[in-house]
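All protein chains of the complex are present and in place, except for one that has been dropped.
Which chain is which? They are A, B and C, in the order written, and residues in each are numbered from 1.
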């Protein structure tokens, strides 16, 4: 069953993809997040959903966090950071938005597959999740076709998105220790209105 | 053209609908909003969009405000208020959510057409926007049919939703004065990331 | 009470603002909407909420309608139209998005205060809601200050946003007649999962 191949393929790829993150960069990232006044997070499409999943946990940790585009998100300042999640690092809306934030003096953290992308180049810190993204999917697909594998097992940004989610949830575990927050503390901040 | 009849009909109905709000209730509402720690706002469907439009302006005023269901909305406490917008006052999700908030000890403000509704009865303050809502639309429709008007000029909750938006934007004008906030102050808090 | 002044001021301004829409443009707009395969709608901030309120009613009318940025919105084609709501007609994300849609061959409808704006100039049809928007608010504010009115009664895009909502709800009334849809038909399509 293709289902089982895909499941194994995704887990193996996620393992490899997250290997490119160094301990040093994890420390730099948590340091920025813990030192700024407010954290702004953004992403488009499925990367935007990963951004929101991370934002929710940062709120549970007791930090000031906002998702770009949500109703009550205020103006960003030079005391804040903007975390942008984009596999290609070239999504047009991300580029224009991080440009504005950079001019204001906010710190920019990029989560991307491409350390040479426009997004990465303007960022104070780049977390690289190597691997297949929208940009290189066409040739991969062609190779699969030739080799007899007629379907991609993880279309478009799938591996990047899942890897980003797992990477960010591991960052949360790190920050729970750094900020001396237990699961009980997090649960106390979880919305009760659902 | 039906378009012009509808435009006039909406404006006339909005005028009448907002007449049921007393100065006393306006004062009570702004007092609660200005005294609580955080304001939570909710509504479903188009009433939910009105709720968000109001929440955005409260953020521009510099208040702590959250939309129920958005990503970084934390747990509500007994120092907060929950403003619920519901024409019928019987929307099931609104009823269960305000029930939870009431048990926690949060103040509840209802914006509804029905002062006898379940929502209104459990609220600390009821702002009544009289007029046509989902509940009474069926008989109204029948009457229109009989009288030869084959179409409603403002289907379902239209009048309630527009009236609620205009009412709440007038509350914002009142609070700008109360809190000594100028338009310049509001603009300074407006998101720059778009 | 400033509240009452604001309420009257908003209603009066909305009346004036919607006067700039001609019957001819209403007919052109409903014709485009009724002839395309799918309708895409967008706006940012409070204009985005107005866009969603209109989209919901178009769905109730039985049309194929999508909000740009929502989860299941597909690729736009040259058989579709994109309706963009922007007071200034210069919002950066709106400009880049309508540019893409225009290249694809989609029809563009602009709802804006500025017929000379970048958005208006690239649109197949411009619905102008004259009046105060973000662009001219600074001088207006200054004039109010001089004349002794220390507060704006409708900060930033308030008048534009409310006028757009009422204008679009009047378009819905027109289309109910054009498409022979009764309120009962609309209600049958209203979500039941709330």
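Keep this in mind: contacts are C-beta pairs under 8 Å (C-beta built on N, C-alpha and C of every residue); 3 or more make two chains touch, one makes a residue touch a chain.
Quantities reported herein were computed from a predicted structural model and do not represent experimental measurements.
Taking the complete complex into account, A:152 is the one of A:64, A:77 or A:152 that touches the chain left out. Shown as candidates are A:6, A:32, A:75 or A:104; the residue that touches the absent chain is A:6. Although one chain is hidden here, its contacts on chain C can still be listed: residues 40, 42, 52, 55-56, 58-59, 65-76, 82, 97, 100-101, 104, 188-194. Seen across the whole complex, the unshown chain contacts chain B at 69, 92-93, 96. Chain A meets the missing chain through residues 1-7, 10-11, 14-15, 18, 23, 26, 44-46, 49-50, 52-53, 56-57, 60, 91-93, 134, 137, 141, 150-156, 158, 161-162, 165-167, 169-174, 176-177, 182-184, 186-187, 190-191, 194.
Keep in mind that, in the parts below, only the chains that are shown with their structure count from here on.
Among the other chains, A has the CA centre that is most remote from the centre of chain B.
With rounding to the nearest 5, the Cα superposition of chain B on chain C corresponds to a rotation angle of 180 degrees.
Our note on geometry: chain A versus chain C, Cα centroid distance of 33 Å, whole angstroms.
Averaging C-alpha coordinates per chain places the centre of chain B 20 Å away from that of chain C. Chain C has residues 92-93 in contact with two or more other chains.
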